[in-house]
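The complex appears here minus one protein chain, its other protein chains still in place.
Order as written gives the chain letters A and B; numbering starts at 1 within each chain.
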Amino acid sequence: MTMALGAAQVLILILGAPLARGIIARIKAWFQRRQGASIWRPYAELGKLFQKEDLAPPTSSLIFILAPRVMFAAALAVAAFVPVLQPFALFGSVGDFVLMVYLLALGRFFLALGALDGGGAFGGMGASRDALISTLAEAPLLLALAAVSISARSASITGIVGWTLRQNFFEISAVHILAFAALGMVALAESGRMPVDNPTTHLELTMIHEAMTLEYSGPSLALLEWAGAVKLNIMLALLISLFGPWGMAGSLAPAALGIALGAYLLKMLVLMALLAVIESSMAKLRMYRVPDFLGVAAALSVLAVFFTMIAKR
Amino acid sequence: MEFVGIAAGKVVSTSAVFLILTMVGLAVARRISTCVLLFSMQSVIITAQVAATAYLENSREAWVVAGLVFAFKVLGIPYAFFWLVERLKSPRDVKASTTPAQSVFVVVVMVFISYAAVRSYAFGIRVPEDALAAAVALILTGAFLMVSRKKALMQMLGLLVLENGIFLAALTTTFGMPLVIEMGVLFDVVVGLLLMGIFTFRIRDTFDHLDVSRLRRLRG
Partner (left out) sequence: MMVLDMTFWSFLALLGAIVPLLQLGGRSRFVRALSVLLLLAGSLAGLVVAGVCFWQNVPATLRLPSVAAFPISLTVDRLSAFFLFLICSVCLPVCIFSTSYVTHHYATEKARWMWALLSLFILSMIVVVTASTGLAFLVGWELMTIVSAGLILIEGDSEERIHDVYIYLLMMHAGAAAVVAAFFLYWPYAHGLEFDAIRSASVNLPAGMRTAIFLLAFVGFSTKAGIIPFHLWLPRAHPIAPSPVSALMSGVMLKTAIYGLVRFGFDFLHGGPRWSGYLVLAAGAVSGLLGVLYAIAEHDLKRLLAYHSVENIGIIYLGLGSSLLFLANGAPHWANLALIAALLHTLNHAFFKSLLFLGAGAISHSTHTLDLEELGGLLGRMPITGAAFLVGCCSIVGLPVFNGFISEWLTFRGFLYGSNLTNTAAQVALPLMMGVLALIGGLAAACFIKVYGVAFLGRPRSTEAENAAEAPLYMRLGMVLLALACILLGVFPLTVLSPLASLAQILVPGSTAPGEIYFISRVIPWVALTLLGALVVMRAVWRRQRVAAIWACGLPGLTSRMQYTSTAFSKPLRSVFVSVYKPDRTVSRLPTEQPYFANSISYRSQRTTSFEKFLYRPVVDAIVAAARQVGRLQTGNIQVYLLYIFLTLVSLLVCLRFLR
């Protein structure tokens, strides 16, 4: 039963990812006083792409075809780490956060290789820029997770979530505030959202993620888009489960699970609204400003780790 | 009323973290207006702390101080600053001599140092270590801002941050100073600010900019 629920959580994260994108777009439209498209539109787009034919550059190799698949498989594996409805996940209790971060890196590595395989200028440009961002994002991501893990005395994600669940909501510690701030900034960078990368741009000189996927089409592009959406969804779910898991089901009773689902959706909506506010009110940073942005995240995560030592005494 | 008590206790214990966040913000901010806003937020936190202390200690004077701090530091001084920025028509940039990443790491190191310094001291006289360390870090950050930013306006702001730190240190070590002294200190700051404001106008009129690093020409 728990296993089935774990599988259901993965499905929520994977299948709900396009919906999250749609909702964010809708909220943004609302902020900008536009009508906005339906929140189900991303599904329609994925369906359309899956119908289309797959184009490949003349000089591309197997890596070009493999890259979106590996990226999606890695996103799938990472989704199995994140608790959603209950403090349990398929890999959550056996795997730890380092493994999770490195699985994310696996997907990114292959995506960048696929981009370079196109043989054009844009793929290299995107890969090069993405390498800069993901390189600098990795340290704060790991440090922030380490800080939370140290205060929970557990390295597995579910262990941390279980510990946080037992804490009083008002006992917010310095570690959690700092780690949340750091992780939030990293989440923006990792999922290619606004102050770091503009997901809606197609201007050749400013795009990062879009430049990497430029040569892809059809099912491959669909997988890439979907994997990107899953990554954003995972990041948001991770923030929720690490810093605000209250409301998760303690038992497998249907009522508890229903409450948990409701709480999850509510918290997700709040985060998405926050994201929409950020994206509507901030301009994209110049690329050479991004290291400063991530430097702040790194400083916050270093402080978070430092505060674990102070909190312990 | 039990709930208010818990909340007041939480304010005292967690305000240090939010203060540190504002310090990090000050280190990365590139616009003067952002810095002023951050200073205002910092003052809000300190007001909350004074109010919480007032509630917990049940002292009427402290409520007055909280009101004064709110009126001056949260509203008055930031408003004056915005007015000054508007009138001076100088570029919005703070003209930092260190990159934001470097500044952030300097601030982090300062937080480390303040905790290390306060630790042995706080043990002896049982004051909240976090708040005192945050106060020391505020003093250091204010000093760092004055050192590393070239705009005259930022030097004023650095002084204000430094003063915030001194105020917080006094608050945490004495659990609220006598009202007269508080008012005197506030008055001091306001007069100092006034003078510096006048001077910035003079500097601007004489040199056409606010970059104090170019005052070197006065050396003769």
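Just so we're on the same page, a contact is a pair of C-beta atoms (placed from the backbone, for glycine too) under 8 Å apart; a residue touches a chain by one contact, two chains touch by 3 or more.
Small disclaimer: the values here were computed from a predicted structure and weren't measured.
Touched by the hidden chain within the whole complex are the displayed chains A.
When the full complex is taken into account, the listed residue touching the unshown chain is A:129, out of A:129, A:209 or A:267.
Touch with the chain omitted from the figure is made, among A:17, A:146, A:161 or A:174, by A:146. Mapped onto chain A, the footprint of the missing chain covers residues 50, 53-59, 61-63, 65, 69-70, 72-74, 76-77, 80, 91, 94-96, 98-99, 101-103, 105-106, 108-109, 112-113, 115-125, 127-129, 131-132, 134-143, 146-147, 149-150, 155, 204, 214-215, 218-219, 222-223, 287-288, 291, 298, 301-302, 305-306, 308-309, 312.
The definition used in the following text is that only the chains that are shown with their structure count from here on.
Spacing of chain A relative to chain B, judged by their CA centroids, is 36 angstrom.
Those residues of chain A whose C-beta lies close enough to touch chain B in the complex are 170, 172, 174, 177-178, 181, 291-292, 295-296, 299-300, 302-303, 306-307, 310. Across the interface of their complex, chain A is touched by residues 6-7, 10, 14, 16-18, 20-21, 24, 28, 99-101, 104-105, 107-108, 111-112, 115, 129-130 of chain B.
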